[in-house]
Each structure stands twice: as structure tokens, then as C-alpha cells.
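Here the complex is missing a single protein chain, while all its other protein chains stay put.
Should a chain be cited, it is by its letter among A, B and C, assigned in written order, with residues numbered from 1 in that chain.
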Amino acid sequence: MKKIINDPATVVVDALRGMALAHADLLDVQYEPAVVVRADAPVPRKVALISGGGSGHEPLHGGFVGRGMLDAACPGAVFTSPTPDQVAAAVTRTDGGAGALLIVKNYTGDVLNFETAAELAAADGVDVRTVVIDDDVAVKDSLYTAGRRGVGGTVLLEKIVGAAAERGVDLDGCEALARRVISQVRSMGLALTACTVPHAGEPSFTLADDEMELGIGIHGEPGRQRVPVGSAEVLVPALLDPIVEDLPFGEGDRVLLFTNSMGGTPLIELYLAHGIAERLLAERGITVERRLVGPYITSLEMQGMSLTLLKLDDEMVELWDAPVHTPALRWGV
Amino acid sequence: MKKIINDPATVVVDALRGMALAHADLLDVQYEPAVVVRADAPVPRKVALISGGGSGHEPLHGGFVGRGMLDAACPGAVFTSPTPDQVAAAVTRTDGGAGALLIVKNYTGDVLNFETAAELAAADGVDVRTVVIDDDVAVKDSLYTAGRRGVGGTVLLEKIVGAAAERGVDLDGCEALARRVISQVRSMGLALTACTVPHAGEPSFTLADDEMELGIGIHGEPGRQRVPVGSAEVLVPALLDPIVEDLPFGEGDRVLLFTNSMGGTPLIELYLAHGIAERLLAERGITVERRLVGPYITSLEMQGMSLTLLKLDDEMVELWDAPVHTPALRWGV
Amino acid sequence: MDCTAESVADAMRAVAAVVVEHRDELIRLDREIGDGDHGENMARGFTALVSKLDGNVPSSPGGVLRLAATTLISTVGGAAGPLYGTAFLRAATSVGDVASMDGAVVAAALRAALEGVVARGKAELGDKTMVDALTPAVAAAESVAATGGGVAEVLEAAAEAAELGADSTVPLVARKGRASYLGERSAGHLDPGARSTSLLLRTFAGRAR
Partner (left out) sequence: MDCTAESVADAMRAVAAVVVEHRDELIRLDREIGDGDHGENMARGFTALVSKLDGNVPSSPGGVLRLAATTLISTVGGAAGPLYGTAFLRAATSVGDVASMDGAVVAAALRAALEGVVARGKAELGDKTMVDALTPAVAAAESVAATGGGVAEVLEAAAEAAELGADSTVPLVARKGRASYLGERSAGHLDPGARSTSLLLRTFAGRAR
């Protein structure tokens, strides 16, 4: 394992210290328990948007804290969901009197820990709602699994609902919008290499030189299927087709295409893949109206990528374009 | 070699196609010869800022084309400087009547190709100036080498001079400012893993599990010294000390600290390293007034990082803060 | 033996040592069909519990169990944190404020723990989770307690059954937790949470002797 770290047990806190210094104008970082809070929190009469999950997916979620997106993020240990007291502290710190919306990615650990936190916060009299995002089409037979995982769609959800909350939409409205985004977003990812969790010290899995994991999650957990690596012309439809067919997306649909790096895949490959995905969508008569290309929801140093497709309507486009000022996404300000 | 590509010979053009689709509002991409041009070029009476170099360092340089930064970028083959006709075409496309400033990283190939292009453009009657950036303190004995390489300082140079050009500073002024930045910026990098150039198909070098290359360039060329990997508390000063001692930077100096990933190092490690660098600078009485943290000048999928330190004055701070609207850097708009 | 607050606290310290010792094994098991953090999560949680117990042991066995619950909930994270946390919380409630536990109290506490885990995680027997270790352990504990067995006998029976239960997860296809994403590929691996449950019970049994 080669990493720029000190003690594996303190990686998250050590990184938070650097993040706090790098973005002191935007973020207020608490350590006991660990919470990344918007510098001007609580914002009076604004719905507080809170998310979190295991660390190792940076910039998700801490990089999305700030005006027009999250009010707080709760970073767990690497690939381990945060504890309820982190989430409860986040609610307390950001509650502006309009309630809090918890954005939870669908993993057993995340769901259980946020559930406990919601009980604690409700006991404190805060109106807390929870939405669970499960956009990963790679997980089949959800009856026989923990259900579809929350992956790339989370970034789009946080941006769009973040913009609504910033505009003063109330808790009911934010919750309904979040559920609408969840119902219209689908993702799938692949890994060319594994990643190494610092405290584990060894890669999560091993792939031969000509193999990839199709349908990988974002936690270094193996994917659904190990298949031979192909050219980009083969890989991109292997992700895109299941996504399109799942919702399904069809001719005439307007979409946001999010081409994401798992961390180790460089931008030159990502742009290359993005170009192919746009071409394939055009061939299906689907209009790409907005796009996001870059490493926004990652798995440490894993090489690989994911595609996310969100069916847009006018309101979502407007909310996507609305100002955002966070470490990782910034426009309109 | 595992990459999301088709034919290694067309990687750059294939990636440019995706980039053009992803950023159609900002960029106009030409293919024969390959040039990434600001969508609203030429901007009348504005000095045209042009840079370029081998591809594989994304987002450098194409990701820095746009308002407040570059007017055009010339992407060569991967790790191969562009040809003179690319640069000449960039000058022709962006010349707004106020002349052009070529920003060249100090590598034999880049210098020679831009030199030829400058001759071609001058023959066409355009006032062309060239500045060569050589901020890599890892290269010693510059009398016996091709001189120090241009690395991380390039990003800061392009942002600061780009802001000046956008404000209407003339060619003399832009050139003088560029030379001032070059005189005050220093960098150094390290690699934990090698990268693989697509057409080569094999890693540029091999490192044992406990080795790193200190003083790595950005082209997968081996560094000056192969040393054992240490903890972040050892690695960060190994980069920072030679930088601070070179200029030298001293107590009371105001600086911009740029903590850069070589591509494969994830943000969690980068923030961790950034935090240590800030602490070490504070211990030396050096004030970090601005910072940039992320993968902005990379070596494909290489794991590693670099630090860049720029001594600031009021004018540079103001120009750094000025609006910029490019694919990779965006604020104030 | 006397099953007082002090002896439950000692058992918790012993569990912490065992979990730390088996940290890498649990990580490896979780790497195979999960995300490789189970050993680290459990070690972090029980290490935190040990420092909380230092010089500050609650006055009843139930108090120690409650402290274990809140500490695990606030330090473990992941799926295991809330599940083990709920297990200890329900056990604590079941034990109440008795000063010393006997075999029947222990068996009832185990039953409450199992019910908590199932209430939280909704896993059924055969889903390849810690429930597969805990369910037979509870049954064995109850049958020994029903015939008047003491704490040592109850826990010995539970530990033995948990080991067999954990081993029974190997051929199973996971239907809950992270391993379920693997589908058929999860078969052939021991479930890390079932393994940690059997380690816990084995250690408790060892201290009760």
C-alpha cells in the first residue's frame, strides 16, 4: 500500500484538517464528532440539507457543503458509514427552524445509522425527513439483496435539492423534489483496478491484467460480474445501455449526463468516454442538456468510471443552473 | 495497460471530442491542427494568451481556456510537445490585435516547437512574445541539464496573467507580469507509482512497493532520486523544504500554496498533505493567503503529488481572485 | 461464578483483546465479500469501550451492557455498529438492574439481543449474516438454561452453536448487507459478522468458566 498518509486510524481527521485550512471561507469543521458544516450555518428559515457516508469518496460529501448545496456532511471512517451522533450533531448545528432533510445512500450501514440519528433528532423536536437514494442499476433482484446502492445520482440530488432549499422551498417541497430526482436518476460503474482501504492495507480485490469489474459499487466491494476489458467503444455502452433500459430513457427525453471518474482514471480518458456516451445518447434521440464530467464520487485511487443519467424537466434544469458555492462545485457566484 | 481508450494513436483527438461536447459553451475545438480555443475568440484589443504542451496533464492546458485565463491551448500527443503549426494556428485564431503571449514550459521539445511557431507568427506580422516557465526545483545543476522544468507554477501563471490580459493590460505588461510570477514561483513533485503512456503500453518506470521517485517531472520521466516511501509527515517536508529554501521564502512572506495531485492520488490524501504543508509554513512564519488543492497538472494516472509556492503581492492576490470561467477553474462568474 | 458488573466489564475487556487480535482476519473476510472494514470497525468500537470502562465501571451488569451499546453505536459505524449496538441495548433492557446474572437471565438477554438485531436489520436465518450465528446460539442457550444450567454452561452452549452457525454461512448466498450485491459470488465465504458474533460468544464463555 502506497499512500500519502500517516496513521491509517487518523486518515479522516488528518484530511479534514487540511480541508478546513483549504476552505476556511466556506466550511466549519468539527472533530468530536466529525462534521463538516457550512460556515454560515444555521441559515434561518432554510431547510437544512444533511448527507454523509463513509470517507474515501471525496469530494463527496464534504466537498459539496456550502451555499446552494449541503448544510452539513458527516464523514465516517473510510468506507464506513458515520455514526448516529455525527448525524445528530449535524442536525443540531444546521437547524434553522425549517427542519432537516437527510440524504442517505442505500447501504445497510448508512440506513441504520441515519435511522437512529433521525430518532434522536426527532426526540429533540426537529422535523427530520429522510430520503434514501438507490440509483445503481447494477444491483439486480433487489428483493434478494440489500437493494440498489446509492451512487452517482447522489451528487445531482444534492445539487438540485440544495438549490431548492436555498430558494426557500419548505421541507415538504424539498422532500418531494428529492424523491422525484431519485425516481428519475440511474447509474452504473466499472472498475479497472481495485483500491486499498488504508486500515486494510491490501487491495479490496485483485483483477487480472485483462479483467474489469462491471457494476462496481463505490466501496471497493467487488462488482456483479468480472469481464474482459474492452475498448472504450465497448465499455461505455456496457454502462450506458443498462442505465437507459432501466428507467427507461427514451427518444425525446432531456437528460443530464454525469461522467464520473472513480478517482484513478484521468480526465483524458474520462472526456474520451464522455464523448462516446454523448454520441450514443444522440443516436437514441436523447438530448443531453446538461453535463458534469470529473471525479465527483470516487473510490479512493480506484481506476474506473461511472455514468449517471438524470431525466430533466424545466424546474430541474433551473435548479441545476442555480448558483452553487462549495469546494467542489462552484458557479453563479 | 488498462485504460478507457480506443486506438492509442487517436487518444488525444478522441478526448478532445468529448471535451468539446462537455464544454460547448466555453470552448471551440479545432482538430486539424488540434487547438482548443476560447469560444468568443478573438477578443478585440485583448492580448491573446496561448499555451500548450504534451497531452496527459489534464486539465492543463485545455481546461484552462476561457474568460480570465487562456485564449487557446495546443495539445500535443501524450507527453509530446505540440507542433509549430498548432501554435501558429492558435495565434491566428485568437489574435485580437494586441499581440500574443506564448506560455511555454521549459522542456527542449516545447521550447523548440514554440520557437518555430513564434517565428511563423512574427512573419505574419503578429507581435508575439514568449515566456518560459521553469519552476521545478528538483532539477539541480541547470548548467549541465536542459534547465529546470516547467511544472505546477504554470497553472498559477496562466490564471494570474490571464486575469491581467482580461483587464486590458497590454503585451508589455502581461509579459513583465509573467516574468515576475516566474521569478517568484517554485515547485517540486514526487511519484508513488509510474504512469503508462497509451502508445507505449508499459509503465515509464517501475518502483518497488516501498519506493518513490522524488523530484519527478510531469512526463513520467524518472525523478532525480529514488528513495523509500515515508509517512506524509516525511513526504511533505521532502517537497516543501527544497522549495522554501530555493527562492528562498522566508518569515513574513505571503504565499499561494498549490497542492496538486499527479492524477492517481485521491483528494483525501491531497487534503491530508495540504494540511501538513500549511502547518509547516505557519511554523516558518510564512502566511498562506490563497490556496489551490486538486488535480490540476497531472501525469495521466500517476499516483503522487506536487507542491507549488508563489510569493504574493497585492496585485497578484487581486488577479488571482479576479473572475475566471474555464472548464477546470471557475469563480466570480 | 458470580456474574457481576465487574465480571461483565472484564469480559468486555477480553472481547476487545480478541477482536483486536482477530482484526486482520475479520478485515480479510469482509474484503472477500464486503468492503474490508469489519475488523477495523469492531476493533475501534471495543477499544473505545475499554477506555470508557477504565476506572468507571457501571454499577450493574445491565449498566455495562448499556455502556457497550452506546459506545458501539457512536464509534463503530457501518452495519455492525447499529446492529451490535441494538443487540447490547436490548440485552441491557432485558437484564434490568439485577446485581448478578444467572443462566436464565443470560439466555433471556441473548434472546433480546437477537430480537433487536432482527428488528433493526430485518435479516432472516440463512441470509448469511450475524443472525445465522446468533439464532442457534440463543436456542442452545435457552435449552441449557431451561434445564437449570448456570451462566458458564449457557454461554458455552451458545458459543458452540454460534461457531457452527457461523460456519454454516460459508455455502450461503447473501441476501442482506453488502455481500448481497455479489449474488452467487458470495457463496463459499464465511460471513464476517457471523464470525465476530461467534468470537464474542466464545470469549464470554471463556470468561464465565
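Everything that follows uses one rule, which is that contacts are C-beta pairs under 8 Å (C-beta built on N, C-alpha and C of every residue); 3 or more make two chains touch, one makes a residue touch a chain.
Because the structure is a prediction, the values reported are computed rather than measured.
What shown chains does the left-out chain touch?
Computed over the complete complex, the missing chain touches B.
Touching the left-out chain: which of B:6, B:51, B:113 or B:326?
Reading the full complex, the residue touching the unseen chain is B:113.
So which of B:4, B:43, B:65 or B:78 would be touching the chain we can't see?
In the complete complex, the chain left out is touched by residue B:78.
One chain isn't shown here. Among B:96, B:173 or B:222, which residue touches it?
Final answer for the missing-chain contact: B:222.
Determine which one of B:39, B:122, B:200 or B:280 touches the chain that has been left out.
B:200
Write the list of subunit B residues that the hidden chain touches.
These residues touch the chain not displayed: 9, 33, 54, 76-85, 107-109, 112-113, 115-116, 138-141, 144-146, 149, 197, 199-200, 202, 204-205, 217, 219-224.
Going forward, only the chains that are shown with their structure count from here on.
If every chain is a node and each touching pair gets an edge, what shape is that graph: line, ring, star, complete or other?
line
Any idea how many Å lie between the Cα centroids of subunit A and subunit C?
The separation of the two C-alpha centroids amounts to 32 Å.
If you average the Cα atoms of subunit A and of subunit B to get two centres, how far apart are those centres in Å?
29
Which subunit C residues touch at least two other chains?
Subunit C, residues with two or more chain partners: not present.
Mark out which residues of subunit B touch at least two other chains, giving numbers and ranges.
In subunit B, no residue touches at least two other chains, as defined above.
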